[in-house]
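Scroll down for the structure; my scribbles are underneath it.
Note that one protein chain is taken out, while the other chains of the complex remain in position.
Right, chain A next:
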Amino acid sequence: MSSNDKYDRQVRIWGPHGQTKLQNARVLLLGCDPVGVETLKNLVLPGIGYVVIVDSKVVTESDIENNFFIPHDTIGQSRAKVVLEYLLEMNQDVKGEWHQVENFDVKEQHYDLIIANEQRFSETKFNLIELQTYGLVGRMRLYSPKCHIIETKPMNQKYDLRIFNPFQELKEYFDSIEFEGDVDYLSHIPYIVILYKALQKYHKEKGKYPSTFSEKHKDFKQVILSLCEGLEYQYTGNFYEAIDNIDQAFNSENWKNSLESIEIEQDVNEDQYFVLISALRQFVQIHGAPPLGKAFPDMKCFTQTYVHLKNTLYGTKVEKDFQAFQALCQNKVDDETIRLFIENIQDLKSITYRTIQQELQQPNEVEDYDNDCYIWYILLRSVNEFYNTNNRWPTQEKGDTQQLQEIVDKQCRLVNVDSIPETHVIEICRYEGAKLHMIASVLGGMASQEAVKLITNQFVPINNTLIYNGLKSEASIFEF
């Protein structure tokens, strides 16, 4: 054994601070259908803090057939009790409670997340994941009352290297570098210097900076190559590194999006995220650029050069910007969060969710879709309406398919869809509300990823619906 932390493999994804958030989180599960239980299983394993399980029913034969956490010898017992016992048996770090009740007042306590299945649930105070599986089809719906993500963790990290608009000390450094010397020296000039020099040369020759795609990736590339003319190929690694990173030579203004998407309201000034955004506005007004983040990529150069750039030049500026930014936050945000915010300024994201109630009344129309998932969404709405009217699911009996077809036509009109194939209507009638374990298990995996995103406030959650079509193994995301 080389690691003594059983959470090692996941902490590498969301960090110790993400793990702490998870371990402090309270999650409420409404209903012990397999999809909700599978979702909760994937949260108990990574060490969620506290779970509350609510379910009014007792264990029957069908639970044993489709729910791994309801063993064969528990028939007649409370589903909530059995599920809690067998979930917590997996991980002693997790604590919880169960309630066998019909109506549970969720407003009495705070929850970091509610997982609801069995019914459409329209509470809007907490983060919510609503789940439904129906035969070979599944649906997941997310809602969050406020969703501002600092750590969006894009697959390819963006760097703010100030090549286009260097701060004073950096500009002096760039200008001090000469492109004359032996091959060892030339082949170790950092690519950020190469990009800066190429920009100057381009401007000198053409009287402007490259702006179109072709100017950046063709003409500008030629200028970079001209800087290493005469150098043998094996010594030009750093110049080709510069070409690979051409986009870094131009200002990234992604951070402006986050300013535009947030309208500052004075009365929510206590919310950390608004404090940070407001501080960012002021900072940009004063300094003309956002605070500099600490992330600094590897680049081919001498160790000394790299350490000097990273620690002294950029490092000092990072610290200076941090101090100035911190002052603007007026002690309303802790330093660790401020640092995280500055690190991620290029990739901040805010999502405003439509409520489930809004969706139930009028889902957003979908213009074009490239698979069957939208059809299944309309059909799921239809069978749910059928259930609300008849208190049972439709079958392939003629009366049922006719009645369902009428509902389907109505649902189609609501979202401006002409019609949907009869084959799909007959197909959904064969499921008769079946809750298959394998589909629940797929959805449970997907839902627990989103749960971790909402709880840790890392990564970007979906907005707002995912439809999984097990018939073809395809899935799509819609904003309904």
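Descriptive notes on the structure:
Going forward, a residue touches a chain if its C-beta (ideal position, glycine included) is under 8 Å from a C-beta of that chain, and two chains touch if they have at least 3 such contacts; residues count from 1.
The working rule: contacts and distances are computed from a predicted model.
Taking the options "General transcription and DNA repair factor IIH subunit TFB4", "NEDD8-activating enzyme E1 catalytic subunit", "C9orf72-SMCR8 complex subunit" or "Protein YIPF" in turn, only "NEDD8-activating enzyme E1 catalytic subunit" matches the UniProt protein name of the chain that is not displayed. The hidden chain makes contact, of the residues A:Y7, A:Y50, A:F104 or A:Y173, with A:Y7.
The residue touching the chain not shown here, chosen from A:G31, A:G47 or A:G96, is A:G47. When the omitted chain is restored, the residue from A:D112, A:E343 or A:E427 that touches it is A:E427. What chain A contributes to its contact with the hidden chain is residues 1-10, 12-13, 38, 41-42, 45-47, 65-68, 71-72, 90-91, 135-136, 152-155, 188, 298-303, 306-307, 311, 347, 349, 371, 396, 423-424, 426-427, 430-432, 434, 436-439, 441-442, 444-446, 448-453, 459-463, 466, 470-477.
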